[in-house]
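Comments concern the structure below.
With one protein chain withheld, the remaining protein chains of the complex are depicted in position.
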Amino acid sequence: MSTIQISNLRKTYGSLVAVDGFSLRIPDGTVFGLLGPNGAGKTTAFKCMLGLARPATGEILYDGQPLVPETFARIAYVPESSVLYEWMTVAEHVEMNRRAFPKFEPARAVVLLGEFGVDARKRARTLSKGMRTAVMVALAFARNAEILILDEPTAGLDPVNQRHVLSLIINEAARGNSVIFSSHQIGQVERAAEHIAVMNRGRLVLEGQVDDLKAERKIVEGVFPGVTYTLDGIAGDPRVARIDRTERIVRLLVVAGAEEIAARLSSAGAAGIRILDLNLEDIFLYAVSPADATADVVAQGGAA
Amino acid sequence: MTYVEWLRIRGVLKWTGIVLIAGVVLLLALRLSLLTFGSNDALLFVHGLETNKGSRVVHTTLSDGTKRTTIDNSKDHVHVVIDDLGYQGKRIQIFERSSHGMTHPHKTISMGDLHVETRASGKETVTTVETNRPESFGYYAAIASFVGLIVGTLLGAPFARENDGHLEVALTKPVRRETLGLATIGVDLAGIAAAWAMTVLFLIVAHTIIEAPHFTFGPSDATLIVLGLVGNAAWYAMLCAATASMKRSYGVILGVAWPAAIVVTVLAKLQLNGSQMGQVVHAVVTPISWIDPFSYLHFGPAYTVNGQPAGSMAVAPHLELPMLAILALVYGTLAVLQWRRVEA
Partner (left out) sequence: MPAVLTVDPRSGVPIYLQIIEQVKRSVALGILQAGEQLPTVKQLALDLTINPNTVARAYRDLERDSVIETAPGRGSFVRSDGVGNSAKTAAADVARDALDVGLREAKSVGLSRNEVRELIDVALDRWFPEER
């Protein structure tokens, strides 16, 4: 069982700052989704977590202990790019895993490979990208690890196999193991993850439980009778993260207390009050690139 | 990772074996064709003499079964006696009128089982060529070491090969990096030793096909065997250290290693003290040759000129083994230390 604590992680590649002051606590036995645009630093964060990259500052602790070689007996990692040996067959990769990892179950690997439709006799170089991902996923899940770290585990897979990977993740969660995975498919994260963290430009911009985020984050919408109005007492409320106006229509992104703020908006003279739900994709887009969040949002303007 | 390295070695040894077996087959074919067409014709100069108009050729068979051919050419003052002992080898004696003062009245060259001796006696120069003298086993060891260098080069960048996109697998195993690195080196060295053994076997088989093998085995041969294997280890370790931090371009290093090593070896042995430039070059290249395992390669007592081992060595003979051992250890350590710090 492992809690992972990341503290003040900073990693640079030359002049490029890949991860900047990133802190995160990943609880034990949970499915944790790491979201972020390309280049946000997710892969770098994973690499630092696994000792594959040396951070400039910061530390990563597993149950309060730094990473040592023995810890890897409990960890399974699926990297973003293919690490298979091109000239070896899939079966030889299974054998390699068997020798390297004490709890690896070759029988389970064979079953999983079959479920993904991979022919174990083929050489890795003859496999498509999706098949390579499937092989790495199958080998990782056969390792019976307590912590699975998966970087884009569904890349290149067809929808059936993608759903299969999700089922594997959920199965691990039911067994009480931790799964940390990154994906661009927000729908997958929405299903499988209990906690999420959103990274942008090397920083943590949002974190929380999916259900709580959805329950608390809302858009409160109101229509004022005229184009001149005041949002005193609302604009300053720390629970209002964003204000978008289009002439008479005001939309407030609130992180909590939607009902109360809706009531205040009503008192301020707005009619047609609506409280709109946000799904994870909306929440994510607001967190990373607010300008693209909704199709009909116009740039801010007017007096507050 | 050592499993992966074993698979790699298996592949390299398979190809080595194929090449060696092909060599054996070729030799078999050559031997059979010589039997058919008469072995004397392989000695072209003999053939030239035989067909020379002034030559008188006599074939006799001695009491012990030796086939003796005598060629007399009084016009050119040449007398040749060829004794063909069949499978046991040949002895050729060439008696010539001494030409303008020989600088070396007595010269011998011994290479493997081939022995050439030139002696001046009075107005005559006698050159004796013997093709199947007992040879020291060290000769084969030296050839096998050469093959070991090649195999060592083929296996020579194990860390770079892992760096090229496999670190996420190699470095997330529950094994310390140092242990992994050392185990890989160990496995590769075993592979080199296996290739060495295969080559020796091939050479024995090859020799047996051509002529009766006569080996001698003495302490100098044992030294040569050890030198060869340690030298192979040092060469391989050097390549490891040179490529341990690289990701993609390790092939360039492996390819450049041989020409660079040969140039260093040759330059270090040349007497360049004549010009100032030559002295500078010599001063620079000599220390480099000390750390270049390639420049230690020699045939030792198996290849002698006038009783002395031919081919000068990089350092004094009694320092060779310690130097190579130190180089092997230092290079190996450098390789593992570098790999400890590599990032995926």
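A and B label the chains in the order they appear, each numbered from 1.
Heads up, the rule we're going with is that a contact is a pair of C-beta atoms (placed from the backbone, for glycine too) under 8 Å apart; a residue touches a chain by one contact, two chains touch by 3 or more.
Here the structure is a predicted model, which means the values were calculated and not measured.
Interchain touches from the omitted chain, evaluated on the whole complex, reach A.
Residue-wise, the contact with the chain that is not shown comes from A:Ala271, picked out of A:Leu16, A:Ala56, A:Ala235 or A:Ala271. In the complete complex, the residue from A:Arg123, A:Arg163 or A:His184 that touches the missing chain is A:Arg163. If you put the hidden chain back, the residue from A:Ile4, A:Ala173, A:Leu204 or A:Val288 that touches it is A:Ala173. Touching residues on chain A toward the chain that is not drawn are 30-31, 163, 166-167, 170-171, 173-174, 187, 190-194, 210-212, 214-215, 218, 266, 271-282.
Just so we're on the same page, only the chains that are shown with their structure count from here on.
Centroids of chain A and chain B (each the mean of its C-alpha atoms) stand 60 Å apart.
Chain contact summary for the complex, chain A toward chain B: residues 47, 50-54, 69-73, 75, 77, 79, 81-83, 85, 88, 92, 95-96, 99-102. Interface residues of chain B, counted against chain A in their complex, comprise 1, 3-4, 7, 165-169, 171-177, 343-344.
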